[in-house]
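A single protein chain has been removed from this complex, and every other one stays in its place.
In order of appearance the chains are A and B, and numbering begins at 1 in each one.
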Amino acid sequence: MTSASVELTNIWKRFPGGVTANAGANLRVEPGTVHAVLGENGAGKTTLMNVLAGVYRPEEGTVSLDGVPQSFASPAAAIAAGVVMVHQEFRLIPSFTVTENVALGESPRLLVRNSLEQQVGDLAERFGLHTEPGKQVWQLSMGERQRVEILKALWRDARVLILDEPTAVLTPQEATELGRIVAAMAADGRSIIFISHKLDEVTEFCDEATVLRGGATVAASLPVAELDKSRLAELMVGEATEVSIRRTRTTDVGDPLLEIRDLSMRDVHGVVTVDDVSLSVAAGEIVGIAGVAGNGQRPLADAIAGLAPIESGSIAVRDLDITPASPQARVDAGLAYVPEDRLGVGLAPRLNVIENAILRSYKSLTKGPFIDADAAEQMCEVLVDDYNVKVGQLDAPMAGLSGGNLQRLLVGRELAGRPSVVVAAQPTRGLDVQGVAAIQDILVEQSRTGTGVLLISEDLDELLALSDRLLVMHEGRVVAEFDPDAVTRAQVGEAMAGAVE
Amino acid sequence: MRLRLERRDRPLRGGQVRAFVVGVLIAFAVGAVLLVLSGHNPFEVYQKMLDSSFGSWRGLSTTLTQAVPLGLAGLAVAVAGSMGLWNIGAEGQIVAGAIGAAWVARLGPDLAGPLLIPLMLIAAVAAGGVYALGPALARSRLGVNEIITTLMLNEVAIRIVRYLQNGPWKDPTANNFPVTPELPAQAALPDLFERSNIGLLIAAAVILGFGVYTARSAWGYELRVAGSSADAARYAGISLKAKIFTVLVLSGAIAGLAGGIELTGSSSRLVEGVGGGYGYAGIIVAALALMRPSGVAAVAVAFGAVQVGGLAIQTTGVPASIANTLQALILFGALAAGVFGNYRVVRTAAAAPAGATA
Partner (left out) sequence: MNETTLIGLFVAVIEFGTLLYLAALGETIAEKSGVLNLGVEGMMAMGGVTAFWAGVETGNPWVGLLVAAVAGALVASVHGLVAVVLGGDQVVSGLALTILGLGLAAFLGEDLVQERARAKFGSLNLGPLNDIPWAGEILFDQTAVPWLALALGVATWFVFTRTRVGLILRAVGESAAAADSSGTSVVKTRMIAVMIGGALAGMSGAYLTLSLAPGWSEGTTAGRGWIALALVIFGAWKPGRVGLGALLFGGLLALEPRLQTFGVEISPILLSMLPYVLTVGVLVLLSVRSRNRPSVAPAAIGLAYRREER
């Protein structure tokens, strides 16, 4: 009998607030394989991996390594047992060198810089990881930082390596390279758990796949070689919700409502983030922007909303130049913005529901220097009713609401001012199935009333279903424009990878 | 079995009041141990503290007078704190306010009281605000941490007074003693009842006014948004730089008022120790009040009572420093207890492997 290197059995994990992230999840990973854990956003993949990595403790279920039951009290305990997780947000120290980050906590008592850098360099070479051991991490690209994280795990001689959506921050070239590295590690006898919701990656990099839905395992250890992609997709989304809305395209487009010309931006380090972007959104139109995360979508959205400084170019709403305008003046000009960070940008976590509901309009609710409390409450009630936000008490802190309800309130508030243009950044990310559908319905409905919608998303299916026109961003530029009815996923993917002239 | 903190779904209702009570209990329990060890009967000592601070109109008036600078300093810290800023410089701003008020008294020593006192207080407010200008500018323009800049300026302010009383403002009639001249008699704030003066009314009005204003006004709302999330504030069109600047200067001005009232109400001349530690105590007051003006008033009265009680028990041979010790212990007790308002202790059944830590 061969022993599985990892076995998770019947894992249950609930969070305060009533969210059940894992409801009887199972996973079995053989040694020396690359195992995909697939599932939609919110399917419980990350939670399950955090259980394995000792970050969370499950209420029920067992974790065993090589058949031996384990109870990790902390990540340290999991690391000691050979399980290391590379989180989506890297846990690196920017002011430390690559070597210092790698060797942190796992080095001889006395540090001899040169010999340590040599050792880190040797290890990197063994697995084909390109890195400069003496460089400080803040100077590295995202792909390089990820390699440092993997190196950290290898340095600790991880037998089980968990990669949480590792390609989200990578360029296609970097992703391909990651595939090679992963294969090299598996060939070395290690088990790699590869969390993803992208089917292409799974078929390319992985040996087996386990699919999670609603916190439970719906298919375990399927051999990828014999996989039918559409069957896999069906398992991920479930049967009932398989049909995504395919809206009828707007045929008669109205006047341009949002016009961006020659927009360029740099980040604080002086790196170009948005490079000479021009686009327009007309009345009643939904324009989608696709792209791998980190290719300028976020700065572009922030620039339109007036939250980030631009270098050159112009932005106009209904022929009114708002380039130098304040965020508030843009709202007055008819712009609504649903930011990527709901709680923290769009909503203030410690304030209550009413206070959040009036965030964009409090200035119009004043009586002298004071805010009219009755008017504010009334406005909040209307919003909560109209957009079906489930709240306990209106004076309870915002942070207690679920993701879907937060987003409904946020989107509702933004649309309450009858905007001409809505910029929605990742509006459905992390929401449950009903939440996604609700938000998509709202956006489509809004466009029917003549509003122009700029939809920025990483969900290609969402973009293909909703958009009238689909733009693709790569390295800060708009590299392609497609008719969503006349394009394949593969073509869009190529453009996202920068494989167009 | 191990113990571990887990965040509550929502904070315990009334948690802060409970935490404060627990803090007081812990402080007085530790204080009792100290008293017993130094050969005193804690019950007698606490009885005397209570009698002297609340037991008579005279005691109550002293307590309330003591609460005035504590409350204003607490308010100053709380105004900045509700936006997530730390004004550690209330101590120095109190001194600056006192200097400003004393300066007016030097310029117009013959002005009638009803004219002189308001002018002195206005100068105190202005001086406190001006003294906060540097940290406010550095923070809003350059992002320089205001904790350290305001803290450093406290020590500078004390030395400015030292410089004045040794040099330019030295009293020529004081036998070469380095003191500033006595203030004109009409510069003293009119009495209210027993040992209190109208500074109490001014402070109460300011704290109440700010409490209502920050709770109800658009300005106070913007402050809370900015305090909750800087990004959300920018998104809502609130200018953070301007807000940071005005809030820090305003905070300084309120502390300056405390200095003005302290000088006109409780001292006969400007001295180095005019700040009296109120600025630092004000930070504790504000923290215990969770940066809310209403809470500031209540905590300030409680702290005023502890200080008055501390002074009173000196006659029985107990050092007055027990008062400061108790105040600090109340804070530590309440900080610790406050954690349990947001977290609860849960037992984890799993045995932890060796070397693991929570």
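Observations
Just so we're on the same page, a residue touches a chain if its C-beta (ideal position, glycine included) is under 8 Å from a C-beta of that chain, and two chains touch if they have at least 3 such contacts.
These numbers were taken from a predicted model, which means no experiment stands behind them.
Shown chains touched by the missing chain in the whole complex: A, B. Touching the chain that is not shown, out of A:92, A:235, A:303 or A:495: A:92 (per the contact rule at the top). Annotation: of B:32, B:50 or B:152, B:152 touches the absent chain (contact as defined above). Contact with the undisplayed chain is limited, among B:79, B:126, B:284 or B:312, to B:284.
Seen across the whole complex, the unshown chain contacts chain B at 5-7, 34, 38, 86, 88, 134, 138, 142-145, 147-149, 151-156, 158-160, 162-163, 166-167, 277, 280-281, 283-284, 287, 319, 321-329, 331-332, 335-336, 338-339, 357.
Touch with the hidden chain on the side of chain A covers residues 15-16, 19, 21, 55-56, 74-76, 79-80, 85, 87, 91-96, 100-101, 103-111, 136, 138, 152, 156, 268-270.
By our rule, only the chains that are shown with their structure count from here on.
Chain A meets chain B in the complex at residues 16-17, 57, 71-74, 76-77, 80, 305, 307, 326-329, 331, 337, 339, 341, 344-351, 355, 358-360, 362-363, 366, 369-371, 373, 396-397, 400.
Per the touch definition, chain B reaches chain A in the complex via residues 2, 6-10, 213, 216-219, 221, 224-225, 227-229, 231-237, 239, 348, 350-353, 355-358.
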